[in-house]
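Notes for the one structure printed next.
Excluded from the complex is one protein chain; the other protein chains are retained at their positions.
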Amino acid sequence: MPKDELKELHLVGTRPDRPDGLDKVTGRARYGADISAPGMLWAAVVRSPHAHARILKIDSTKAEALDGVKAVVTRADFPTGLTGEDWNLQENTMAGEVALYDGHAVAAVAATSALIAQEAARLIEVDYEVLPHVTDVDDAIKPDAPAIRPGAADASVPEGMPPNVVRYIEFGHGDVAAGFDDADLVMEKSYKTEATHQGYIEPHACLGQLGEDGRGEMWVCTQGHWFIRRMCTAVLGIEAAQLRVTPSEIGGGFGGKTTIFMEPLSLALSRKAGGRPVKLVMSRSEVLRATGPTASASMDVKIGMKKDGSITAGRAEFRMQGGAFPDAPVDMALYCAFAGYKMPAVEHIGYDVLANRPKCAAYRAPGSPMGAFAVESLVDEMSRDLGLDPIDVRLKNAVVEGDRASYGPKFGSIGLVECLEAAKAHPNLQAPLGPNQGRGVACGYWFNHGGETSVSMAISEDGTAQVSIGTPDIGGLRASIALMTAETLGIPYEDVRVNVVETGALGVNEPTHGSRATFASGLGAVEAARQAIGEMCKRAANEWGIDAEAVEWVDGAAQPAGPNAGKFPPMTIAEIAGKMGSTGGPISGHHESVPEGVGASFGTHVVDVEVDPETGRTTILRYLVVQDAGRAIHPSYVEGQYQGGAAQGIGWALNEEYVYGEDGRLQNPIFLDYRVPVASDLPMIDTVIVEVPNPGHPYGVRGVGETGITPPLPAIANAIHAATGARMRHLPMTPAKVLAALKA
Amino acid sequence: MSKIHVTTTVNGDEVEFLADPRETLLDCLRDKLGMTGSKEGCGTGDCGACSVTLDGTLVCSCLVLGVEADGKQVGTIEGVAEGGVLHPLQKKFIEHAALQCGFCTPGILVAAKALLEQNPNPTETEVRYWLAGNLCRCTGYDKIVRAVMDAAADLRGEAA
Amino acid sequence: MRYHSPSTFEDAARIAAAAQGVTRFLAGGTDVLVQLRSGHVLPDDLIDLKKIPGTYDIAQTEDGGWRIGIAVPGAALGAHAGLCKDWPGVVEGMELVGSTQVQGRATLAGNLCNGSPAADSVPGLVAAGATVEITGPEGTRSLPVAEVPVGPGKTALTAGEVISAIVLPPRGDKAGDAYLRFIPRTEMDIAVVGAAVSLRLDGDTIAEARVALGAVAPTVLLVAEAAEAIVGTTLDDSAMDALAAAASAACNPIDDKRGTAAFRIEVAGVMAKRAARIAYDRAKGASA
Partner (left out) sequence: MVAVNLWSSLTRFTDGARVVEIEATTVAEVLNGLVTAYPGLAPIIEGGVSVVIDGDVASGRHTPVAPENEVFLMQRLKGG
């Protein structure tokens, strides 16, 4: 939208209290495990202790004999004949013939108390035939690796590839060989990243009820309850509309709560227990062992650069394992890897590889951090070799509107250059650095996503408004939706109540993922409000006896316009709403769409670190996030996304990783050993919100949720190099790895 | 398995429940008393979401047995606001957008309140180390630390 | 599971000695409850020691040392001015265990009895020459802390025996101690390497020293060679190098999820040097 119109905004861009704040600071907000139902049972899950094992026999006799046990389910209680992703989901929910990873569910039990359910789970005896396993991506892609699921490869995989390659992709443009020939410096390096977990503090929890008539209810913490409904009903073979899913407040998701893991088990147990509701809450170790971490990656990158820093060609070959199912985000990683650069010639090759690990799920800009780690590290290395400033090299090659993206299409409006310029101008870049200290820079990218969206808005009798959205609020969404709705209607922020409603109350919505909720549900709320405004103008016109076209909406009131201007006093929303029953009935607005014009988001991070030369430990001294938000609806929560994304990226860079033993078991399934950053690990995280409005949204919004996790990985590696001269190419950059590199 | 009768005081109110000795104080608060404000994020004392005070000492309620609460004073998030009036920490958390998903928030508020009661003027470093056992995965801690410092200033009667 | 809350250590020992199945004592509970909830250890009898009078007390002994009750949590140690003045290294070791919340519960006795080679409070106690008082079916006995752990998860306590107090010797003049550990984060980790140094000066020269290392062998190590490296010196650079070399040489660590053996060996020397410097400064009067 035009800049002068943005200046007229009263509410968008302000920082009011979030509407759910009071419930959340008083402990009243109800999350996944916080609800109970009359007659409720508690469930526990039996999980495979083996990375790969054939299930020979499951004997639940002893468990079923225990007082208080009401139902035991195994795969035999699920329908057969599923195919494609539905089959993958079912197989991951509960193992069939073979347990595919440490933690894979093999049976579940419901009982009258949690303690009885846990005891019963220990009494279920499972006979396994242990099979050879593989967990590392480079081992898994070897031709002689244990074949995890023969025949799982899709049509993209040419004949003759190793047995665990299930997807293959190759794309690019230009003459790569000529590009390398044309370069003054060509460098090729290999990089590796380990799997990490979203690490949301709320474990998965649900309360499911399913009668023999096929009707059911579910209360669940999720990023997307229609996804839960579709997946649960597919896995269980029941009709979608018969399952009503209500989202609880959600204690973090970051992509990990966009799919199902154990939710169908509560429904299957309920059905078997005569329809009694069943509560199922994961422990932290179950979350780490058996939900959806991100992929681990092994990557080769080659770049050609001229002496002036201009990039002539690039090549990336990425191998990723996303567990025992095809879904590693290798395609996304490749799309994002060179996205910030004008690439005259580029070649991408990707392998999606199976390994005996849990089925990966999305994690904040899935794939992008790994790709950026490799490419942004190498660009930094080459810039330094050529004696060039790393920000200037990025500016020299930065894509702008109309440029062809490395992955093919042309970019619309984007703000990469603006981010780089803002970073360059920030005072953090002038901060002096001492011994063993260094500064690193990197950029990151995420596409953003539209997705199925359905929003309803209704005007109340007193002129206040309620908005029904279907995207769960994880980080302040209701505040943003209320701001946009109130702005559009011209009423106070406090007069709008936004409700995240259950599946029975709206059309299908995709989850809060892909940085889409503020963009898509916000767009829907604005369109719904505009629809209601049209209706209110019509009602006013009828009262005044003039044409509806001759009425305009100004500051929350209908007023005559054009030739009728000034003929009648404005009619406020409260006046119109108060008479709605006698002027045509309820006034509401609806919006259904799959919005286009999402507006991609670039960001630039600058980090200063200090490395202890005797222990290899890295301390973050200063951190700056600059990112294009298009338009910040509630700037505090935009900053919050930036800071949270950076913190997760810092954890990924330094200490977080899935550690598997020789036995294929996860060695660190608790927060003591899966090391997410704690408060004392981090400094304040400085933010700059760049605003290059997105023409695809009525208020210029770009999603901001995901991009922020991407740059920290390479930025910190680059800073460690600047501080020590050691180039770290394998994440996480633990003290042991850094110290070894310093001694090398 | 015989259960044990426990009488304890939660946020000033005397309450009673029957506890299996294997059940934690967190289990008892949530499932027997319906006080679900305290959260379980890990069950191993590593995340702090279940923070409560026990006779005035900050503890993880997942690392206390329900039967150990007999005769003691328990303070939970539900008791931080008194008579419907928010504690300055609660107000500042909303004002500073110091929460996103809000799941860690009850534990952080209980922990921060315990800090300010013994140290009314903490430095940023002191706040960060005191709260190191309260994991937050959404915020990167920046706004949390600011909110705690600002609430401390408020409680000291200083302008922020 | 049967829950017992005896009112004397003798009763506690009697209950434990008579128990048939898995028995655990409950002091702070920060390890026992984790094991219980994860299903790793499912006790048949759980004996809560905190109702025994005196278990929360910190008392000066007649000879000027300290007797610490087995239920005293880390937070109470840190709040005790006299103890912090005498044995800051012991206190800081305990205060590194877990979070503020865990500090409200976790105890020296529990940290010791858990038997982890990485227990943060143990090297400080060993360097200090602390002893434990043990009550068992046969009466009470005393044992140096250094002799309590006999392997990962294993202690020298026999069936029915329970630690009934921790005893620190008198500190005396011109002495100081310190404990440092290495962890990848700043808090909330298990030590990858821990080093405690306790020393006494004669003028500027170190007259006595004890150096203990954690997480670098199956049990805590008291490294005589490391102490010898600094005794008779003013902690000059060559003494520091000799200390580091002796500390590293004493290590017998494993590779595990928390760190590699090579890293532990290297960093043990670094931590020992840094802890020695702090202990030395404290002995010269620097406040903790």
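Just so it is clear, A, B and C label the chains in written order, and each chain counts residues from 1 on its own.
Keep this in mind: a residue touches a chain if its C-beta (ideal position, glycine included) is under 8 Å from a C-beta of that chain, and two chains touch if they have at least 3 such contacts.
Please read all numbers here as calculations on a predicted model, not as lab measurements.
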{"item": "Which displayed chains the unshown chain touches", "value": "A"}
{"item": "Among A:169, A:187, A:508 or A:684, residue touching the chain not depicted", "value": "A:169"}
{"item": "Residue among A:133, A:315, A:396 or A:516 touching the omitted chain", "value": "A:516"}
{"item": "Which residue of A:68, A:237, A:507 or A:597 touches the chain not shown here", "value": "A:597"}
{"item": "Where the unshown chain meets chain A, residue by residue", "value": "84, 154-156, 158, 168-172, 198, 254-256, 258, 331-332, 335, 361-366, 405, 407-412, 446-450, 513-516, 593-598, 696, 705-706"}
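Definition applied: only the chains that are shown with their structure count from here on.
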{"item": "Rounded Å distance, chain A centre to chain C centre (Cα mean)", "value": "43"}
{"item": "Where chain C touches two or more other chains, by residue", "value": "37-38, 186-188"}
{"item": "Where chain B touches two or more other chains, by residue", "value": "1, 20, 22, 43-44, 46, 129, 131-134"}
{"item": "Partner chain B, residues of chain C touching it in the complex", "value": "1-3, 26, 29-30, 33-34, 36-38, 46, 48, 50, 73, 75, 98-102, 104-105, 186-188"}
{"item": "Residue numbers on chain B that touch chain A, as the complex places them", "value": "1, 20, 22-23, 27, 30-31, 35-44, 46-47, 49, 76-78, 80-81, 86, 90, 93-97, 99-106, 109, 124-125, 127-129, 131-146"}
{"item": "Chain C-touching residues of chain A, taken from the complex the two chains share", "value": "118, 122, 283, 285, 614-617, 654-655, 659, 667-668, 671-673, 675, 677-678, 680-681, 734-736, 739-740"}
